[in-house]
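For this view, one protein chain was removed and the others were kept in their places.
And now, subunit A:
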């Protein structure tokens, strides 16, 4: 994980064959510029970045479902709960489950845990839109390789 550049996911661990669930992991680094301000002498992961980690985990699942045809953008955060501090060196397990796929939007329930203990949770809604012009899709595909996303299963040759 490199939270200072919003790389919150290290690895896609598994995607359920039904494409309804995903499990990802991110190791909170010992060092990050994020911790210089949050907080001096007491480094903890900002809650907004835990939300971001849950959103990115869900995003990979949505990309798997639509085979990278469209890009999910976070639109709504509901019932966001940040239960305890997350500190450098902890390994975050992130789980997302699709609640509903509508026309141009997806609703999912997501949570993060450490050593099996629930840390954070939220219900997230994403707008799912055509890729913006430019290199965004290529960048996301590159990141997919880095996080062990099973591209060959979900991208048409």
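One rule holds for everything that comes next: a residue touches a chain if its C-beta (ideal position, glycine included) is under 8 Å from a C-beta of that chain, and two chains touch if they have at least 3 such contacts; residues count from 1.
The rule is short, and it goes like this: contacts and distances are computed from a predicted model.
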item	value
UniProt protein name of the chain not shown, from "Cysteine desulfurase", "Sulfate transport system permease protein CysT", "Sarcosine oxidase subunit delta" or "Acyl carrier protein"	"Acyl carrier protein"
Residue among A:17, A:40 or A:102 touching the omitted chain	A:102
Contacting the left-out chain in the complete assembly, out of A:75, A:118, A:136 or A:151	A:75
For subunit A, the residues touching the chain missing from this view	75-76, 100-105, 107, 125, 127
